[in-house]
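Missing here: one protein chain of the complex. Every other protein chain is in place.
Labels A, B and C are assigned to the chains in the order they are written; within every chain, residues are numbered from 1.
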Amino acid sequence: MKVTVWNENQHEKSLPKVTELYPGGIHEYIAGFLKADDVEVRTATLDDPECGLTDEVLADTDVLVWWGHMAHDKVPDEVVERVFKYVMSGMGFVALHSAHHSKIFRKLMGTTGNLKWRDGARERIWCIKPNHPIAEGVPETFALEEEEMYGEPFDIADPQEVIFIGWFNGGEVFRSGCTWVKGHGRVFYFQPGHETNPSFRNENVQKIIKNGVKWACPVRKNIVLDCPHVAPLENIEE
Amino acid sequence: MKVTVWNENQHEKSLPKVTELYPGGIHEYIAGFLKADDVEVRTATLDDPECGLTDEVLADTDVLVWWGHMAHDKVPDEVVERVFKYVMSGMGFVALHSAHHSKIFRKLMGTTGNLKWRDGARERIWCIKPNHPIAEGVPETFALEEEEMYGEPFDIADPQEVIFIGWFNGGEVFRSGCTWVKGHGRVFYFQPGHETNPSFRNENVQKIIKNGVKWACPVRKNIVLDCPHVAPLENIEE
Amino acid sequence: MKVTVWNENQHEKSLPKVTELYPGGIHEYIAGFLKADDVEVRTATLDDPECGLTDEVLADTDVLVWWGHMAHDKVPDEVVERVFKYVMSGMGFVALHSAHHSKIFRKLMGTTGNLKWRDGARERIWCIKPNHPIAEGVPETFALEEEEMYGEPFDIADPQEVIFIGWFNGGEVFRSGCTWVKGHGRVFYFQPGHETNPSFRNENVQKIIKNGVKWACPVRKNIVLDCPHVAPLENIEE
Partner (left out) sequence: MKVTVWNENQHEKSLPKVTELYPGGIHEYIAGFLKADDVEVRTATLDDPECGLTDEVLADTDVLVWWGHMAHDKVPDEVVERVFKYVMSGMGFVALHSAHHSKIFRKLMGTTGNLKWRDGARERIWCIKPNHPIAEGVPETFALEEEEMYGEPFDIADPQEVIFIGWFNGGEVFRSGCTWVKGHGRVFYFQPGHETNPSFRNENVQKIIKNGVKWACPVRKNIVLDCPHVAPLENIEE
């Protein structure tokens, strides 16, 4: 399996806390825990030419992981269209945390991606589908002492499955882990991962992202997208 | 629209608090707020012959509302089969609170209906689908100072829509308002309504139940259930 | 209820058969059968300034019906964004036939809208959810002697409900009637309606479109779209 981890890599330049938590940036940290004998991982960022997401890279990517927050609008539309095309063609897509407002996630959802938010909450995550492949090895519930609150209503397409629901100490709830199939691509959204919180260091968060990447891996890739005129297959007497 | 409100009516005999809150029993109280110029409501209880759910009554019912808790097993299997048949044929079904473990709800779900529970919680309900007919006039969020906690994982069939999610002060979450289509019948489950809590007196709870009953009302009723051998409709040359 | 019927109105200028079937154009014909005592209908076309879809018109529209085919690309992106915003805010949207490839439908789906196609087929439509409000009064099956074949795989977001499946005499099948909720808006797609076939004159097709418009009508409209920073609602001791 070949994974590309994309990070806008902007907070890393101004907030020391981010690189303290995640040396090398969020992308390198995530790449680090995703790497395995059968998982090859590359990274790409906003500062790379074409955001590092050329046709060559995407055609060779099984699953694209996306983290972005303050610079969604800096991602050129043609890069968004290209990523969209590859998801339609079968590439898996895992959107993390503030990627809910990225151009590509909103385009895949066909919705605004809006939600409620507040820094500095305590979150408790519940696994409501313990037998889903993305929940493998994950406990029924676990807490994140410090996470950004994301609250409902969350404006997303109806998920195929809601696997995790988040509880926040300010009284909010959130569909924290959801799946969709869009075109030929499998899409997973997972909510924790604010840049100044240690969520990506949490063992359960890491398991869920690893499982999500594995789940999103296509059984076919680079499927031709067309809208063909076709001849009849059956000889029907009219 | 013709509605039948069924209540096992057992707690009413032993817990004075129930009839203080709901004079005449939970069934009479719910019937009271459902009645309207275009809504005819009758009630039925466990103590009635055949639980008050004869073929005559069910054939004349658009939507059946169900409350039960301590006496699920006392409902005879033939009554359960009969109610099931009418739901399959188009009758709407609204299951309230502890009806999650009733024979008929479990039969409709094809699951155990299991959940976590604890008396004496504070609940906050979030409406995550504000434009759903069942959410008409309901605020984005409202609190119930005293309700029984029902917590995930809730073992139900995947809902068609989750309209309400509950937050509890002990750290739990719950899919508190869900819809399904089963056979030809529309089914709505709503979680609040513990017998010793005043939830059915809450204005928003009443609105939701009224909306749910209206939503579950069939466009066709008493649809024939069969598995017919049929002739071809098209003349296909083989 | 206020309905706006949008038609690109281009085939009407070059193919006499279209205006023979649908005098005044497809939009006027559809508007004609939608009009009722409690349904006010206006029309709009590609040739109108801003496609006839100004903020003033959309803010005053409960449900927008869309027919387009040869000129999808002529609809300006800002009009598409505007319509999208109103669907997100609660406006219903009914997409007919070749609208599957319109910019707005593809944007709402988050997919390509691709399918297979061929002119001149015989279609048989099956109602698989006879108790859905959109199926009210519609028979279990009916035939269209002449329709364009649209075949699977149809690249759409997973529907909330598939209400109609089409059978074609060349061996194809199609999810011909599907619903979604996108943002706060309810969306219905219905497949028949090729410009040179008399499908919109068919009594069942008319019933389905009328029912679809009624189903898509919002219970709330012009809902504010935002992503607010919010204060806690509950006083949680940490």
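We take it that a residue touches a chain if its C-beta (ideal position, glycine included) is under 8 Å from a C-beta of that chain, and two chains touch if they have at least 3 such contacts.
As the structure is a computational prediction, the values presented were derived from the model and not from experiment.
A.B. asks: Touching the left-out chain: which of B:Met1, B:Leu21, B:Val39 or B:Met88?
C.D. replies: Final answer for the missing-chain contact: B:Met88.
A.B. asks: Identify the residue among A:Arg106, A:His184 or A:Lys210 that touches the chain left out of the display.
C.D. replies: Among A:Arg106, A:His184 or A:Lys210, only A:His184 touches the chain that is not shown.
A.B. asks: Which one, B:Tyr86, B:Trp126, B:Trp180 or B:Phe200, makes contact with the chain that was left out?
C.D. replies: B:Trp180
A.B. asks: Which residue, B:Leu15, B:Ala36, B:Ala71 or B:Leu225, contacts the hidden chain when the whole complex is considered?
C.D. replies: Here the residue in touch with the unshown chain is B:Leu225.
A.B. asks: At which residues does chain A meet the chain that is not included here?
C.D. replies: On the side of chain A, residues 90, 122, 124, 129-133, 135-136, 141, 143, 160-161, 167, 169, 181, 184-186, 218-220, 223, 233-234 touch the unshown chain.
A.B. asks: Just checking the interface: what residues of chain C touch the absent partner chain?
C.D. replies: These residues of chain C touch the chain that is not shown: 124, 126-130, 140-141, 151-154, 158, 161-162, 165-168, 171-173, 175, 234-237.
A.B. asks: In terms of residues, what is the contact footprint of the unshown chain on chain B?
C.D. replies: On the chain B side, contact with the omitted chain comes from 88, 101, 107-118, 121-122, 151, 155, 157-158, 160, 169-172, 180-183, 225-234, 236, 238.
Assume only the chains that are shown with their structure count from here on.
A.B. asks: Which two chains have the most contacts between them?
C.D. replies: Looking across every pairing, the one with the most contacts is A-C.
A.B. asks: What rotation angle takes the CA atoms of chain A onto those of chain C? Round to the nearest 5 degrees.
C.D. replies: Rounded to the nearest 5 degrees, it is 180.
A.B. asks: Compared with chain A, which chain's mean CA position is the farthest off?
C.D. replies: B
A.B. asks: So what's the Cα centroid distance for chain A and chain B, whole Å?
C.D. replies: Once rounded, the distance between the two centres reads 36 Å.
A.B. asks: Using mean C-alpha positions as chain centres, tell me how far chain B is from chain C in Å, no decimals.
C.D. replies: Distance between chain centres: 33 Å.
A.B. asks: Considering chain A alone, which of its residues make contact with at least two other chains?
C.D. replies: Residues 151, 158, 171-172, 234, 236.
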